[in-house]
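Complex shown without one protein chain; remaining protein chains in place.
We call the chains A and B, going by the order they appear; numbering starts again at 1 in every chain.
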Amino acid sequence: MTRRQKRIAMVGGGLAAVVLVTGLVLSAFQKNLVFFFTPSQVAAHEAPQGRAFRIGGLVETGSVKRQPDGMTVHFAVTDTAVVIPVVYRGKLPDLFREGKGVVTQGRLGPDGVFQASEVLAKHDENYMPPEADHALKKAQAARERAAQTLIVPPAAGEKR
Amino acid sequence: MSWASWSDFFAMGGYAVYVWGSYAVTAGLILAEVIMLGIRKRAAKARLAAGRGAGMP
Partner (left out) sequence: MSQPSLVVGNVNWFKYASPQSFYPLAGAMIPWFAWAAAALCAAGLYVGFFVAPTDHQQGESYRIIFIHVPAAWMSMFLYLVMAFWAGVGLVFNTRLSHMMASALAPTGALFTFLALWTGSLWGKPTWGTWWVWDARLTSELILLFLYFGFMALKAAIDDPRRADRAGAVLALVGVVNIPIIYYSVEWWNTLHQGASVSLTRAPTMAATMLTGMLLMALAAWMYSIAASLHRVRSVILERERGADWLRAL
């Protein structure tokens, strides 16, 4: 074996070792580096018991209720299958909105209400001007209307 | 164009600290890198000239 072949063998062996290590790290990551649990996972008792964890999902539309003290806020986190009520005292991030993503840290109380100590907004990767957003929402509403009124004459249907 | 005036522009819709904080640090660090590149080059050339003067092998 020449020196270069030896070197290539060493590099190859090193890379193989790295791939192995990566596999191990990834599987460890998979188990431990879960940033948040979904409401369905919480309902299935997959979230840690008796210590703080995070739940992530969407803020259910119409669920946000601010208390008269101005600090306490009640809302519900949903993954469209399971809904978990949350209570939180403190400042909410700018992008905390109904129907949008949220990640909240805290403990699940015995009454099933999640006592949040921190609320973070998880926004999506869509960037567009406000007018485009309005147009999209209008188009979607029109589609939904059209779907509901499919039996009525086509005149009531989509017009673009 | 989303700005009515320059002060509107600098206010960045209330996010001035975050937006300008990002841009200022980026500009500053890139400027620093450019200066350091120049210093390193000059130092390397000076060492080369010194070595030549001392009859370095």
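In this text, a contact is a pair of C-beta atoms (placed from the backbone, for glycine too) under 8 Å apart; a residue touches a chain by one contact, two chains touch by 3 or more.
These figures come from a predicted structure and were not determined experimentally.
Not every partner is drawn; the one left out touches subunit B at residues 1-3, 9, 12-15, 17-19, 21-23, 25-26, 29-30, 33-34, 37, 40-41, 44-45, 47-48, 51-52, 56-57. For subunit A, the list of residues touching the undisplayed chain reads 4, 7-8, 11, 14-15, 18-19, 21-22, 26, 29-30, 33-38, 56, 91-97, 100, 103, 118-133.
Basically, only the chains that are shown with their structure count from here on.
Note on chain placement: the centre of subunit A and the centre of subunit B lie 38 Å apart, centres being C-alpha means.
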